[in-house]
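A single structure is presented below for examination.
Only one protein chain is missing from this complex, and each of the others stays in its spot.
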Amino acid sequence: MPDYQTILDEIRDEVQPLLTRGAVANYIPRLADVPREKFGMAVVTLDGQLFQTGDATEGFSVQSISKVYTLTLALQSIGDRLWQRVGREPSGNAFNSLVQLELENGLPRNPFINAGALVVADVVLATRDDPRARLLDTIRRCSANPILHDDPQVALSEKAHGFRNAALANFIRSFGNLENAIDEVLDFYFYQCSLVMSCVDLARGFLFLANQGRCPWSGDTVLSPDQAKRINALMLTCGTYDAAGDFAYHVGIPGKSGVGGGIVGVIPNRLAVAAWSPGLNAKGNSLAGSEALERFTSKTGLSIF
Amino acid sequence: MPDYQTILDEIRDEVQPLLTRGAVANYIPRLADVPREKFGMAVVTLDGQLFQTGDATEGFSVQSISKVYTLTLALQSIGDRLWQRVGREPSGNAFNSLVQLELENGLPRNPFINAGALVVADVVLATRDDPRARLLDTIRRCSANPILHDDPQVALSEKAHGFRNAALANFIRSFGNLENAIDEVLDFYFYQCSLVMSCVDLARGFLFLANQGRCPWSGDTVLSPDQAKRINALMLTCGTYDAAGDFAYHVGIPGKSGVGGGIVGVIPNRLAVAAWSPGLNAKGNSLAGSEALERFTSKTGLSIF
Amino acid sequence: MPDYQTILDEIRDEVQPLLTRGAVANYIPRLADVPREKFGMAVVTLDGQLFQTGDATEGFSVQSISKVYTLTLALQSIGDRLWQRVGREPSGNAFNSLVQLELENGLPRNPFINAGALVVADVVLATRDDPRARLLDTIRRCSANPILHDDPQVALSEKAHGFRNAALANFIRSFGNLENAIDEVLDFYFYQCSLVMSCVDLARGFLFLANQGRCPWSGDTVLSPDQAKRINALMLTCGTYDAAGDFAYHVGIPGKSGVGGGIVGVIPNRLAVAAWSPGLNAKGNSLAGSEALERFTSKTGLSIF
Partner (left out) sequence: MPDYQTILDEIRDEVQPLLTRGAVANYIPRLADVPREKFGMAVVTLDGQLFQTGDATEGFSVQSISKVYTLTLALQSIGDRLWQRVGREPSGNAFNSLVQLELENGLPRNPFINAGALVVADVVLATRDDPRARLLDTIRRCSANPILHDDPQVALSEKAHGFRNAALANFIRSFGNLENAIDEVLDFYFYQCSLVMSCVDLARGFLFLANQGRCPWSGDTVLSPDQAKRINALMLTCGTYDAAGDFAYHVGIPGKSGVGGGIVGVIPNRLAVAAWSPGLNAKGNSLAGSEALERFTSKTGLSIF
């Protein structure tokens, strides 16, 4: 086994010059206020060992990373029927684009673009009594963090500035691909984006995807081995917006990012790794976080390819 | 002067076989219920003579034809500053397309596509105390019909099925090109679409555009001669959705249509002409109405070209 | 009758400050070398009177203006069957765009975008023995200029830099909408673009479109009254690239422009007017030329609307 602790500490030092190069998301004040020199990283291996460096236990807004969890819930609920309502192809357009949605009659390309996540949210809403509690409980158990919570101020801000997502939801609804009230779908979506997790939470919380769908500490079977494998495939092809090809090329593992600066990767049958740095690159992924993950796979020689 | 009455009666007979070929708009029940064998036509000349045939005095939902009046109010209010918020080019896409709007950063191509009409509605809302009364009063005076009114059931239905327009409004708002609350803009837009006019109302009500902006009976100066001329230009290039080129080619005069089956044309310094038949062609214009206007310009030899 | 001579001289003075603001087309040296302070303008009335100012007799490369003549020849040859191979709608995209062509399966939107002009060229090539001679003869007779000629150097340069047009031609061919050899179509297209005309030639040469399709001096019936009217409609909706709406709005008459800086307008039953200034605006139309035509219709009060 590589010396993960040393590698993480090296990476933390190496990315320092990058921390000021990215642009912190500023569409809502709560995100804009996060200091951009923050950097944390954590690794959790299949046997439960934890390695961390920097601000690895500091919570941040997970934003789009939550889409992996709502996809998980939707697959738990309706299985492969989900794919009648959302595709599995990379979008080849910016992550909130309406163009492709119009050309493809309201069927979002994949569950990780906003349009797809709204449809997934609609599925989750339609199938359970208390979807927020179910989502929170799932994440808490996966992350072994019973006090993990949301940030209501973020959700409120998202809602106040959420015209693009409201446009998407109305547009999808006009094609008949949303069942619940639009405001409920949007509120649930803003809720999921507002969850607060640290690198340690994320590394722990994604380990079930490296472990055939089973959470090592809770013993929960979150997904079937096959479903876990397929979420990994989706993260690889669609997990980092319009930079998925580049991420696969440079980092070489399934990953999911959020505009809060978090980014998490999965190495099947090995480990999960998370990094956080609020400054984003032009594609909307954490600049130093992407670099950190690339260095991690280079230094460890780990890759799925 | 051509024998307009004979010409209108001929046309009414000639278009009979077409009345059953179009598809009546069915996205709301109130429109879907209109019998498709209806046909009316009316001509009003600059000196105030009225000619009519068929169901020319029966009211129908004007829908997009109202966009000419809200554009008129917007030009009255803010003049050429309007063009900082909406373009003047044909769209080259279906009338409710979001694609072009995305590529052009929230600036609608022209005031007659739905996106542009929403921005125009926003301008009208922003500048007067009671925009509905102002709109209704303007149309009543232009049409010399003091009891002209809206159909609240149509507006309610439009709202209940208005996801595409809500998507447009939210999308435009995300680019900062709407100032009023989205629901207010939509409500005003659905109100204007729900106005009920007959062919006679429309022919009278558009005559100011053939008359240098001045309404012959009320004596009102609705617009300056220059503004009237320019609205005519806009109707010619953008007034009949993605069939404007075809309409200019076949009919050869400025015109504006609505999905209620109405279509109205202006021959500058001569007359205004309106036709109504609920069945629509593939481009969303009245099938028999378009044909009726083409026959009218052919038989009279009138054209702007 | 307005005092055309005075008006032209006024306009010439007024546009002087604009002459250096446009960008001369520089994709081929022969065009780039034209001095940008050139300006000419000419008017020919239906009764044959000629008015001119500035560099009105200096020849320049007509470029896209020639598309009106090849459209004329194509309509002479196959009439309305032409519209099975090319549309009549404004494009809503840049004039050489392949995007729309792909979405619409190789049917160009109108005869004045490059794709449409290539199809028109193909039609002209397919129907006569010596299409170049036929084209040249038609233009010479219309312009009453028996020594009007092409500039072979321009055609050669166009060909050497004509990758975008070659892409269009191959693309259209892949949809089966070209019949002749691609190189022949391109050569004919580059030939037509290379024709050299002055403002006086153009004003004379477009007068048949203001005169029901008949050339006043030669007495030739170039087109039927109906065909002439319809070409005017096409020029209004599609004649000035993606600025057709703006041109209709500001100038208010049918017109056609070329990247050589020429621009010509038709006022049905009255006159034809041409202006030339090599500097182009952002839409590819002569900057001072467009302004000159706008001032002309303002000062004379002439407009079709």
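In this document, chain identifiers A, B and C correspond to the written order of the chains, with residue numbering beginning at 1 in each.
Just so it is clear, a contact is a pair of C-beta atoms (placed from the backbone, for glycine too) under 8 Å apart; a residue touches a chain by one contact, two chains touch by 3 or more.
Remember, predicted model here, so these are calculated numbers, not experimental data.
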| item | value |
| --- | --- |
| Contact set of the excluded chain (shown chains only) | A, C |
| Identified contact with the non-displayed chain, of C:6, C:84, C:170 or C:269 | C:170 |
| Absent-chain contact - pick from A:59, A:90 or A:260 | A:90 |
| Interface residues of subunit A (partner: the chain not displayed) | 87-93, 100, 109-110, 228-230, 232-234, 236-238, 242-246, 248-249, 252, 254, 268, 303-305 |
| Where the missing chain touches subunit C, by residue | 97-99, 102-103, 163-164, 166-171, 173-174, 182 |
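Just so it is clear, only the chains that are shown with their structure count from here on.
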| item | value |
| --- | --- |
| Chain contact graph, described as a line, ring, star, complete graph or other shape | line |
| Intercentroid distance (Cα basis), subunit C paired with subunit B, Å | 32 |
| Inter-chain centre distance, subunit A versus subunit C - centres from mean C-alpha coordinates, in Å | 55 |
| Averaged-CA centre spacing for the pair subunit B and subunit A, given as whole angstrom | 47 |
| For subunit A, residues that touch 2 or more chains besides their own | none |
